[in-house]
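Removed: one protein chain of the complex. Kept in place: all other protein chains.
The letters A, B and C name the chains in turn, as written, and every chain counts its residues from 1.
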Amino acid sequence: MDFDLSEEQRLLRDSVDRMIDDAYGNFEMRGSYMTEPRGFAEPLWARYAELGLLGLPFAEADGGFGGGPVETMLVMEAVGRGLALEPYLATVILGGGFVRLGGTAAQKQRIIPRIADGSLRLAFAHGEPQARYDLADVATTARETGAGFVLDGAKTLALHGDSADLLVISARIRGERRARDGIALFLVNADAPGLARRGYRTQDGQRAAEVTLSDVRVPADGAIGVPGEALALIEQVVDIALAAVSAEAVGAMQALHTMTVEYLKTRKQFGVPIGSFQALQHRAADMLVALEQARSMAMYAAMMADAPDATERHAAIAAAKVQVNDSARMIGQAAIQLHGGIAMTRDYKAGHYFKRLTMIESLFGDTDHHLRTVAAGEGLIEAV
Amino acid sequence: MDFDLSEEQRLLRDSVDRMIDDAYGNFEMRGSYMTEPRGFAEPLWARYAELGLLGLPFAEADGGFGGGPVETMLVMEAVGRGLALEPYLATVILGGGFVRLGGTAAQKQRIIPRIADGSLRLAFAHGEPQARYDLADVATTARETGAGFVLDGAKTLALHGDSADLLVISARIRGERRARDGIALFLVNADAPGLARRGYRTQDGQRAAEVTLSDVRVPADGAIGVPGEALALIEQVVDIALAAVSAEAVGAMQALHTMTVEYLKTRKQFGVPIGSFQALQHRAADMLVALEQARSMAMYAAMMADAPDATERHAAIAAAKVQVNDSARMIGQAAIQLHGGIAMTRDYKAGHYFKRLTMIESLFGDTDHHLRTVAAGEGLIEAV
Amino acid sequence: MDLRFTPEEIAFRREVRAFLRREIPSDIRRRLSEGRHLSKQDMVTCHRILNARGWAVPHWPREWGGQDWSPVLHYILQEEIQRAAVPPPLPFNVSMVGPVIAQFGNEAQKRRFLPATANIDMWWCQGFSEPGAGSDLASLRTRAERDGDHYVVNGQKTWTTLAQHADWIFCLVRTNREAKKQEGISFLLIDMATPGITVRPIITIDGAHEVNEVFFDDVRVPIENLVGEENKGWDYAKFLLGNERTGIARIGLSKERITRAKQLARATPAGDGTLWDDPDFRKRVALIEVQLKALEITQMRVVAGARGRSAGKPDPNSSILKIKGSELQQATTELLKDIAGPYGLPAADGHDGANEPPVGPDWAAFAAAMYFNYRKVSIYGGSNEIQRNIIAKAFLGL
Partner (left out) sequence: MDLRFTPEEIAFRREVRAFLRREIPSDIRRRLSEGRHLSKQDMVTCHRILNARGWAVPHWPREWGGQDWSPVLHYILQEEIQRAAVPPPLPFNVSMVGPVIAQFGNEAQKRRFLPATANIDMWWCQGFSEPGAGSDLASLRTRAERDGDHYVVNGQKTWTTLAQHADWIFCLVRTNREAKKQEGISFLLIDMATPGITVRPIITIDGAHEVNEVFFDDVRVPIENLVGEENKGWDYAKFLLGNERTGIARIGLSKERITRAKQLARATPAGDGTLWDDPDFRKRVALIEVQLKALEITQMRVVAGARGRSAGKPDPNSSILKIKGSELQQATTELLKDIAGPYGLPAADGHDGANEPPVGPDWAAFAAAMYFNYRKVSIYGGSNEIQRNIIAKAFLGL
């Protein structure tokens, strides 16, 4: 058991922190990035590439830097702290995750170097209007033809789907709408005929898109893995993404807690800093307890994200999300309350942390969804 | 809408309060009552009778005093405040309730005057080892013979069952163990051949008994209502009992809150009364919120206890129990915490309130049980 | 003791309910229910419909349009307005400045202001809060100095709700800087068209423009716009704030949201059925309903007890109503957001049409924004922490 970072990890963390501080230290800059057409600043994406962050989780043989879940955790914590807008999760963790774990050698060769150098952005178009949080609920169809597949259907809430060059799209080649068997994944160019996108801003200042597919043709080598057997891979990549957003949430909670405590020290009422009121002190202390609980579970999620046993991994990640969500709601709400009115304004950063944390809460399943997963399994206490 | 007490109700409240204060104002007296063979002091029971409390809910024509649910509420609040040990709930509300609402004219004539004058005590023997909180779960059997019925089975946790003269016992004359149809109620003398009791103390210093029935013969006129159709009556009387214990809980919570606030004012630490610490002040304020919420629902329960529509009544009483339980747990735990060590000792009254409140929580269904009832129905908000 | 409504009260409720559904434009009600922000015209329309019926200012003195009702009738009207998702009569007019003028204003002020205020021919906003004051309202610094028959006002107000629509503002200003802080405050009525007033929007985290900063730069206010006596403004402000007795918990609003939540849950697919088929979800709703029922009865106890109490005297239970009422309002917005689930994600963004037509179900687009917006209810009107202080000090004697 060892909680220390290696020398390389410390260097990585320092350089990511510096980059994020440079870009987002001045909160007004974030507002200006949001008005860019893609919802983020291209030059910043190039900085991610320069620092090697875009190739981080990929094997060196594939053109990456061989980082593991801990490295991802360090990056995502900084992303959370800075409320960064770039599509790191969409491109590197989700889109890149499918190629990394399910792609053929040819797909890896074609895609990973271009992710790493910042020239190709990906998005994962999977959710559907009726599916809510059920990953197996796929009604979009893929019809096999001699030359490949033809996709029809509608995808919703594809994170950064409007600015992506390449989409990873799920579709059903057989079976009932919610069957575990029969799901396939395809790599589809964003400009493929029959694919239409409607992009929009999300509550937390990021972007997402509705994607409609009408007679979209995908060549046979556009499938990831064995068509019809993709659900396990989807679950794996989503678990990895949940570990990543858990770290992001911890970064955001840490920053929000710090700024709340600072505010308590400086803001005066009735002639004294409001931080001298014991009831507020205790609330700030409870926030710290919640933060440390979430931090512990984000570490746990990082450790379990590449666990070989899928059942064990799935329960562990679900448990992490439950704790992260609980802490996020508690810390977000308490931060607003302790600040008072100022945190309700759009020009103040605290509310934006709260909004991002709220969106993370429902990302790939809310608390109830993940608690069910934990409750349905064997539990988290190893047998004696 | 009117929350004022009538002149008679005010007089009743004052006399009950005085009687309870006399008897229980000195907390050490309670300990001595507990050591009496029946677990309470006979002379006190006589005082209840003198004040007319034992005949309170019965019709004047039957030898009672024609009081309604509000009168019961006033008595039970005082009982809760005093942590009184007498079997008022068992005899007057439960046992007496069955006779009042389901008894024949002959049964009423035989029993009610003797309840009212204090010469007859009743108990309700219904729960069974496997039943948990399911009122329909009755495995005890009643076999019809020419002369009446023969009862066999085991009843558990009959409140004050060891000191009762007359038991109201449920048994099944037909149907599966948990069927709603087929349950009957019988009046059985405590000394009936084949009836055995094992009495014991309960956590809150009261008494209960296990009752075993082996070939117990009951004459035909010992049945209450139509044999096989007793469940509706059981539910009604239990709902009335729940309204009564809700009021009792409010009395206990009120007293516990008052003594906690007093303690905060007098107990010093670090040179100041601990009540000057804001975190403790806020906890005491939250306790008051919980208390007033419970008080409101105890009033609601009193109002709905005799509602003509059983479904509506049942949902309302369940809702009241949910709120009372939530408040009881919160107030009980907070009172102990705010007192600190002293409240953990047996010689201090606070812990006894906490224990009584804890027992009330699980009486005739815990929070989860009653919340299910509310959730299964149409809800508490009338349609627009 | 009888917690039931009388037949007259029941009949009144039925009458109100029918009237609101018949007379108030249904699209306004739908939009409010979905969490969209209404236009000034929407609000004025509804206010005037109610005023024409005599229901905008029933609690005012009879000669100025009041109805001499029992507290229960007031409560019923208010609850039905909330449950029907009707925008209530503008509180700054009907609950705040109107009663203050009726009680403390002179005859000229009453004639000039009350009818116009009742009919929202004048739209009022409230100039109490200042930057840096927060819950310590009396520490305000906006000052008014006498100059002939005018006051000259300089300073800044903030969190001024709907100032962008307002014709007039009622202000607390400091007229004596020597006195201790509560004793040098006066209550001024100021025409928003007076030169020197600037309104600057504050956009909240949900993207809405509800509140504003209002700047006063040598604003000349005729002395006849002083209400009551100079330096007695704090008393009038306390009277005004004490009037918020029965409305504060907004039971009707929470009821309306729960009713909607149930409808929406029945229409939200989840697994093989809908969200409403999930017993757990229903238990969550049930627990909110239980607490709301309890609070409703607590409120009734206050309402019934209000009969004998003199106006303006705060009721000890109002802090309980504020704490629990705001918690339940927040619980219902949280519930709606969680029902929206993934569809809480797209931005509704200032209700400026950025997400029109909405991604996902119509109502879902505003669920998260409403959740964000409602964090305010435990902050404003005396934060819940201040309410706990009040309970501890004033009622518990700690």
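In this text, a residue touches a chain if its C-beta (ideal position, glycine included) is under 8 Å from a C-beta of that chain, and two chains touch if they have at least 3 such contacts.
Note that this is a predicted model, so its numbers are computed, not measured.
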Original post:
Of the listed residues B:127, B:153 or B:222, which contacts the missing chain in the full complex?
Top reply: B:127
Original post:
Of B:25, B:43, B:219 or B:340, which residue touches the hidden chain?
Top reply: B:340
Original post:
At which residues does subunit A meet the chain that is not included here?
Top reply: 1-6, 9, 70, 261, 264-265, 275-276, 278, 280-282, 284-286, 288-289, 292-297, 299-300, 303, 319, 322-323, 371-372, 374-376, 379-381, 384
Subject >> Residues of subunit C in contact with the chain not shown >> reply: 279-280, 283
Original post:
Which residues does subunit B use to touch the chain missing from this display?
Top reply: 127, 129-130, 132-134, 156-157, 178, 198, 200-203, 205, 208, 210, 267-270, 277, 279-280, 333, 336-337, 340-341, 343-347, 351-352, 354-355, 358-359, 362, 366, 368
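By definition in this document, only the chains that are shown with their structure count from here on.
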Original post:
What is the chain whose Cα centroid lies farthest from the Cα centroid of subunit C?
Top reply: B
Subject >> Separation of mean Cα positions, subunit C and subunit B [Å, integer] >> reply: 43
Subject >> Separation of subunit A from subunit B, taking each centre as the mean of its C-alpha atoms, in whole Å >> reply: 54
Subject >> Distance from the mean Cα position of subunit C to that of subunit A, given in whole angstrom >> reply: 39
**OP:** Name the residues of subunit C that each touch 2 or more other chains.
**Re:** 385, 388
Original post:
Touching two or more other chains, which residues of subunit B qualify?
Top reply: 278, 281-282
